[in-house]
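As you look at this complex, bear in mind that one protein chain is not there, while each of the others sits in place.
Coming up: chain A.
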Amino acid sequence: MLCTSMTQQVEQMSSVLRNEDLKEMLESNKESLKLEAMKRIVGLIAKGKSASELFPAVVKNVASKNIELKKLVYVYLVRYAEKQQDLALLSISTFQRALKDPNQFIRASALRVLSSIRVPIIVPIMMLAIKEAAADLSPYVRKTSAHAIQKLYSLDPDQKEQLIEVIEKLLKDKSTLVAGSVVMAFEEVCPDRIDLIHKNYRKLCNLLVDVEEWGQVVIISMLTRYARTQFTSPWTENKAFYDSDSEEKKDQTEAKPYIMDPDHRLLLRNTKPLLQSRNTAVVMAVAQLYWHLAPKHEVSIVTKSLVRLLRSHREVQYIVLQNIATMSIQRKGMFEPFIKSFYVRSTDATHIKTLKLEILTNLANEANISTILREFQTYVKSQDKAFAAATIQAIGRCATNISEVTDTCLNGLVLLLSNRDETVVAESIVVIKKLLQTQPTQHGDIIKHMAKLFDNVTVPMARASILWLMGEYCEKVPKIAPDVLRKMAKTFTAEEDIVKLQTVNLAAKLYLTNSKQTKLLTQYILNLGKYDQNYDIRDRTRFIRQLIVPNEKSGALSKYARRILLAPKPAPGLESAFKDRDRYQLGTLSHSLNLKATGYQELPDWPAVAPDQSVRNVEIVEPCPCVCTESGSESEEESSEDSEKTSSDSGKSSSGSEKSSSESESDQKKKKKTKKAPQKKSKPAGDRYTEIPHCLFPQNDSKKPTFRTSGISLFYMSFQVTTSSFGPLKTYELLHHMTGKGLSAKYHFPRQPCLYQPSMVAVQVILTNSSDHALEEIHIGDQSPASLNIHCFNTIERLEPGASVTVSMGIDFSDSTQAANFQLCTKEDQFSVSIQPAVGELLMASTMTEQDFCKEQGKLQGMNEASATITMATANASRQAINKQVLSVANVGEVPSSQNNFSRFAGQTVSSRALVLVSLELSESSGALLTINTEKSVMASMLLQDLKQALAQA
C-alpha cells in the first residue's frame, strides 16, 4: 500500500515536471517541437491522465497551418473544453472562420469539433452552423451536420423543435452519404415522429444499397419499426396473432385475402441484396427484418447468410448462434438443411459448443435423430465436462421430444452410468430420472441398476434423484428399496440437505406401501430429521410424521396420505432455454442478455388495419421533356422541381412511383457525376462481398445507363416513359411440359418498366404444373453467360398439379439479342432454358413531340440511319393498322404527327437509353420508306428487318 502511494506521488511530481517542459515546447517556434509535445499530451489523455492545465498553451495552436498539429489540438480541445469554458471560447472564432473555408473537409471538421465542444453558451452559434451546413453544397458537410444534430440535442434538449426541422430537411436529401447519418439523428432526437418518414420511405428503400454500411444498419432497423406500424401482417395463417382479438376479426381476414402493400414488398426486395454484405451487422439487420416482416415462406432466404456468419470471429459466432437458437425453435425447417454447420468442433469454446448443442436439439426430428445421436455420442466423450453434461441434457430433451428414440436414448444413458467421470454419471442419473417419469412401466431393471450404483455415486443431485426414483416406483423394486433406506439411515447425518429431504420422502412412501419392513427404519429417520440443523428438513419431517403416522390428533388428512404421496405425477417437460427469448427483437442487446435492456424499444405489433397508404406517395419528380441542362448541378434540381407538377396528375400510382424513384436515382447519379470534383467519393468500395453462383446482383453503379452514350452525355435529356403503348401480347414457350417432366413454362414481355432495375427488361413467366404430383422448390439455377444480370423470381415452394403461377423476372440484355440462358430447377431436376428477346422488346416507349423527334432525328444521321423501301400489305394501309403492326414488333411510342403520310414512333433502348426513332413515309402506291435512326446500328438493321416483315404481311 505504502509502496503504491509512493510511486503515485513520484508519478505526480514527474508529471508536473513533464507538463512544464511540454508547455515550453508548445510555446516554441518550431513546428516539430509543438507536434512532439501534442503527441505526448494526447498520449496522456489516452491513458486517462489529466492534462487540463495545459489548456491555454494548447488552445493557441488551434489556428496552426500544420494539419497534423491542428488535428491533435482538436482532439485535446474536445476532451477539455467543457472544463475550461472561458478559454474554449477563444477558439470559437477560428472555427467560425473555418466554416466558411472553400475546402469541404475543413468546413466539415470545423463543424465537427465545434459541435463537440460542450459549452452551453455557444448553442446559438452551433444551431446556426448546423442550419448552414445542412444546406451546404458538399454532401460530406451535410453529413457532418446530421451528426452534429445529436450533439446539440444532448447539450440542449430545448432546441428539439428547431432540430427536427433540420432533420426533416436533411431527410429529403438525396445523397447516400447523408441518408445514414440523418436517420441516426432521427432515431436519437425524434424516433416517434414517424410521419417524417412517410414521404421519404420509398427513397430510403431505393438508396439503401448504396448507403455506407453503418448507415444501412440504422436505416434497416428504423424501417423495421416503421413497417410494423404501417403495414398489415403478412402472416395470415398465423392464428396466434389474433388470439387476443375476437372471432369476427378472423372472419374479416378470411373474407379479405391478404395482399401485400407494394411498399412492404419494396422494402423486402431492396434489403435482400444486402444479405451479401461483408458487415455482419448489416446481414443480421436484414435477417431480423425478414424474420419480423416477411411472409413466413420467405424468411428462409436469410438462412444461408446467417450460416455464413458462423465463419466469422468467435464473438460474432456466439451472438449469431444465440439468434439462430431462437429462430430454430419456431422454424425448424429453416436451418435443417444446414445441420452439419452446427456440428461441434473440438476447437470451439465451451459456450459456443453449448449453443450449437442447443440448436442441434431444436432441429432434431424423426428423420435426422439418428445422425444427431451419433454426434452426441462422441460429444459425451469430450474432456470438457461442462459440455459433456450439457450433451446428456440434450440427449434427454431429444428423447422426450421424439418418442421413437426414447428407448434408444435411455439405453445409451444407462451405459453412461458406468462412466468413470462423476459429472457424467450424475448428469445421466438426473436425466434418466426425468425420462423414466414419462414412461415408468417397463423400467424396473434400470431402477435396480441405479440402486446398485447408489454407493458409488457421490454427487448430491444424483443421489437425490435415485432416492426419489426408488420411492416413486418402490412397488416395482420391493426388495431393494427397503435396503437402500437402511443404508441411508446409517449415513443420514452426513448427507447433503437435498439428499436428506429425499430420504425422508422415500421413508414415508415405503412406510405407506411396506410398513411391515420399514416401520422402525422410518421412525428412526424421522427422529433424526426432527433434530436436523436445517429447518426445511425439520419442517418436512414434522409434516410427514403427522401425515403418515396415525395418532389421536391427526385429522382427516392422514386418510389421504397415500393419495397425497403416491399420486401419479406429471412428467416434467424438458424445454429449451431459448424458448421465451423471442419476446425480444432479434439481434438486439436485450435478446443477447435475455433481459430487458434500458432503452429497449419493443417492436410494435402489426396494426389490424393498415394506415393510409397514400401518405407515402411522392409527387413525381420528372425532368421536363427536352430541358437541356449543362453541368450546373443545383440549378438543375430546381428546374426539375418546377416541372414536377406537369406530370403529377398521372394516376399510375404504383408503377408511376416506381418510375419516379428510378428517375430520381438516375438524376442523383447525374448530380454525382457533375459534382465529382469537389465531392469525396464515399462509396464503401471495399465493403461488400458478392457471391458468385447465386447472386449476380450488380451493385448497380457502372451499369447506370445515363452516361454511356457519348452523344447524349453533354445534353442530358429525359423523355417521359410511358407504359401505355399497347401491343398484342405474344407468348413464347420456355419449357415444354414433355421436356420439363411435367413443368411447363411460357413467357412474355409485359413491356413495363422493370421494377428491379431500370436497365432490365421485364419478363413474365407462367409456370404450370401439368404433371400429376406437386412440384417443389422451383427456382432459377446457374446462368450463362455468367456476366448476365438476371433478377430471379423468389423460389416457389410448391406448385400443385394443374396449378399455374405467374412470376416476373428482370433481365439485363445489355441491348443485345443474345439469348439469356439459365437453368430452371425444381427440387429434383434442372432444365436448361433460354430466353431470346426479339429486338423490339429491348426498347422502351418514349413520348415526344414531333418537333423534338425531328430535332433528334437530325442528330442521328449518316452512320446512325438505316432505311429501306418496303411494300406494304394492302390491309395495312390505314394508320391504325400500321400502328398495330409496329407496336406488335417493337415497344415504341407513337409520336403525334401532323402529316398524314408520316408515321413516327420513338423509343429508347432499355439498357443504355439510346434513342431509337422509327419513321414511316407512305408513298403513293403500297410502297413506303421505313427509316430507323439510332446509334445502335446493329439493332437498327434487325429492327428494320422485323418491321419490314410485319408490315408486308397482312
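In this section, a residue touches a chain if its C-beta (ideal position, glycine included) is under 8 Å from a C-beta of that chain, and two chains touch if they have at least 3 such contacts; residues count from 1.
Going forward, contacts and distances are computed from a predicted model.
**Student:** Hey, which one's the missing chain according to UniProt: "D-isomer specific 2-hydroxyacid dehydrogenase family protein", "AP-4 complex subunit mu-1", "Phosphorelay intermediate protein" or "Vacuolar protein sorting-associated protein 16 homolog"?
**Tutor:** "AP-4 complex subunit mu-1"
**Student:** Of the residues listed, A:Asn19, A:Asn61, A:Gln84 or A:Gln150, which one is in contact with the missing chain?
**Tutor:** A:Gln150
**Student:** With the full complex in mind, choose from A:Tyr318, A:Tyr524 or A:Phe902 the residue touching the hidden chain.
**Tutor:** Counting the whole complex, the residue in contact with the absent chain is A:Tyr318.
**Student:** Determine which one of A:Asn29, A:Gln383, A:Gln880 or A:Ser925 touches the chain that has been left out.
**Tutor:** Considering all chains, including the one not shown, the answer is A:Gln383.
**Student:** Touch as defined at the start, partner being the missing chain; which of A:Asn419, A:Gln523 or A:Thr817 qualifies?
**Tutor:** A:Asn419
**Student:** Could you tell which one of A:Lys30, A:Lys47 or A:Lys65 touches the chain left off the display?
**Tutor:** A:Lys47
**Student:** To test your reading of the contact rule: which positions on chain A touch the chain that is missing from view?
**Tutor:** 39, 42-43, 45-48, 67-68, 71-72, 74-75, 78, 82, 105, 112, 115-116, 118, 147, 150-151, 154, 181, 184, 188, 212-214, 217, 221, 276, 278-281, 284-285, 308, 311, 313-316, 318-319, 340, 343, 345-352, 378, 381, 383, 386, 418-421, 587-589, 592-593, 595, 597-601, 680, 682, 684-693, 699, 782, 785-787
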